[in-house]
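With one protein chain withheld, the remaining protein chains of the complex are depicted in position.
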Amino acid sequence: MHEQPFFRSLMDVDLVKSSARDSDILFAARVSTMGELSVQQYSKIGNLEDKDKGLINYLMRDRHGSPFEHTSMTFFVSAPIFVFREFMRHRIASYNEESGRYRELRPVFYIPDDKRDLIQSGSPGSYTFSQGSDEQHTLLTESIKESSIMAYQKYCDMLDAGIAREVARMVLPLNTYSSMYVTMNARALMNFLSLRTKNPAAKNPSYPQREIEMVAEQMEKIFAELMPVTFLAFNYNGRVAP
Amino acid sequence: MHEQPFFRSLMDVDLVKSSARDSDILFAARVSTMGELSVQQYSKIGNLEDKDKGLINYLMRDRHGSPFEHTSMTFFVSAPIFVFREFMRHRIASYNEESGRYRELRPVFYIPDDKRDLIQSGSPGSYTFSQGSDEQHTLLTESIKESSIMAYQKYCDMLDAGIAREVARMVLPLNTYSSMYVTMNARALMNFLSLRTKNPAAKNPSYPQREIEMVAEQMEKIFAELMPVTFLAFNYNGRVAP
Amino acid sequence: MHEQPFFRSLMDVDLVKSSARDSDILFAARVSTMGELSVQQYSKIGNLEDKDKGLINYLMRDRHGSPFEHTSMTFFVSAPIFVFREFMRHRIASYNEESGRYRELRPVFYIPDDKRDLIQSGSPGSYTFSQGSDEQHTLLTESIKESSIMAYQKYCDMLDAGIAREVARMVLPLNTYSSMYVTMNARALMNFLSLRTKNPAAKNPSYPQREIEMVAEQMEKIFAELMPVTFLAFNYNGRVAP
Partner (left out) sequence: MHEQPFFRSLMDVDLVKSSARDSDILFAARVSTMGELSVQQYSKIGNLEDKDKGLINYLMRDRHGSPFEHTSMTFFVSAPIFVFREFMRHRIASYNEESGRYRELRPVFYIPDDKRDLIQSGSPGSYTFSQGSDEQHTLLTESIKESSIMAYQKYCDMLDAGIAREVARMVLPLNTYSSMYVTMNARALMNFLSLRTKNPAAKNPSYPQREIEMVAEQMEKIFAELMPVTFLAFNYNGRVAP
């Protein structure tokens, strides 16, 4: 009657829709200096010329952030709840997540694969991680499987006994997958990427948890395809959001 | 060398680009209850069925505002500075305005037409307006023309004498036209409309200045075309933003 | 070495600090009409007179929300993670929560008391709840205890084996207590209360989960003491945030 528990190691990120091109930055920036750029002229902006690329780079470098906001990207994300907990701390974004009050949650649980580093050292804010032993990986896998299966069993028992979904769900673990739509503009997305990825090009170091970085990396890839000049300028200027 | 002063009574609002359809509300809302709606399914959402319209109405009525945020509309607006002063108090929006620091401003000035009510009565927050006399309209027109022309002459004199644009501009009056790009989502736009239009369908009365209402009415018209079901639900539920 | 699991049914809310008085609304509102109110005059505002109360009521009724923002309240909240998940969807607020990456989490788990209604009926968005049977309460209590204890055991086992805290924590259930500081202004707090409490005075019905309502009710009590006139006006006008 209920589904069988299912374990995964991957995050899903799909671009649902977007209104985000490099040229969107240009028209917004040039209103400062040109004012009279008409809608007709805007629609003619096609391939970017060198001076356009220079303008985007200048805006990024000197922290003129507002022109990057006239863009919109909507992603569908599937990830464990502990990832969403971190994600939703980013307030310049719009969220709709599936609800454990409105529907029975599916038994899909995250389990790190064997490439996930398990040993944490260093102090808060600058942890470094190293590979775990085979024993540690085995313990991790078994512990997560057992506790996920057991928790889900309790969840089903309570639902079957007529207990409300919103009450029964509280036994579910933080590695339960959830899904959401999130919409961000390019400026907010760059801020998210600067904090949730660890990248050698970054001027300021970040120490994101690997699992949210797995989501961020997929979003970054999509962003780089939609807005290649902006993405290049972001990297070139130390991955600091303007 | 400088342009001749020019007087206008109208506001310009153009839709530059948008990613805003009624169906955008549906996918965001249904993730709460369905979760697994895929990108493929999303793209099939075409014409709205009755149950879809019912869902949008329910979300509006019960103040489930977040599904309305996964939308984006960018407008190009030309209006006098005193209108922009009110407009930019709306913080859930992205703005880029032409800059009097970066360019010489054009001598385009607002002058109310003869349909503009001139007599204010009542107390703060609930003013009513009535038509002015011919004498009042004549005085208004002449006063605005004279002071605009004179201020612009001083502006040009200072520019011609080598004084910086950002300094010279401070003599220009509040009825000088400016232009901007503004990007909003549907939820923020409905909040803007609820406060900046006076509409018999509104549950809460608003007392916008007529000039910002002229801008808001044009934005409303565009919004109604892009998202007719949402717009209908907005009006049906007293024009309160969800 | 690790603590023993501990079960609770209550939420904790303490006011840490505040800068929030009814008179704060007055000075902000009157700058619109008086402008020249000096800091010296402000400091003399003591007990509110009838016209002051009338002004606050008028601002609330006619949705002049900005004067309510010049206030600040910081709360310390202890509640289960599933409550924080809902809480942090409110974006006009500042949050700092304890981190399962930086510290070992304490084994404190939420368990509903026997007054918690367990039977959900109705459709999404307007659920009604009724009391569960003794059997249901017993099943609930035992299920939560068993799964919490078991999950915590796994958590400790992994920590003892040297696995990083940020990895081990993912087996912990959503009823694990966390704690946070949250700072809000009065306008944002009223919006929070309007959505997260169910109150007969409310014009718009809300259907909050009981557990976040337990937090909201304590915040409301504190708010009512700090800003009694504002709170009265909020209730009098249908508990809609201005």
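Read from first to last, the chains carry the letters A, B and C; within each, the first residue is number 1.
The rule is simple: contacts are C-beta pairs under 8 Å (C-beta built on N, C-alpha and C of every residue); 3 or more make two chains touch, one makes a residue touch a chain.
Just so we're clear, the structure is a prediction, and the values are computed from it rather than from any experiment.
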Footprint of the hidden chain on chain A, which residues? 32-33, 58, 62-64, 66, 89, 124-126, 195, 204-206
Contacts from chain C to the absent chain lie at residues 14-19, 24, 27-29, 31-36, 38-39, 42, 66-67, 69-72, 74, 76, 94-99, 102-103, 106, 178-181, 183, 185
Hidden partner sits against chain B at residues 80-82, 84-85, 88-89, 91, 95, 100-102, 110, 112, 116-120, 124, 127, 129, 132, 135-136, 139-140, 143-144, 146-148, 150-151, 154, 157-158, 161-167, 169-175, 209
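Definition applied: only the chains that are shown with their structure count from here on.
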As a quick test, compute the distance in whole Å between the mean CA positions of chain B and chain C. 34
When the centre of a chain is set as the mean of its C-alpha atoms, what distance in Å lies between chain A and chain B? 32
Distance between the CA centroids of chain A and chain C (whole Å) is 26
Residues in chain A with touches to at least two other chains are numbered 95, 102
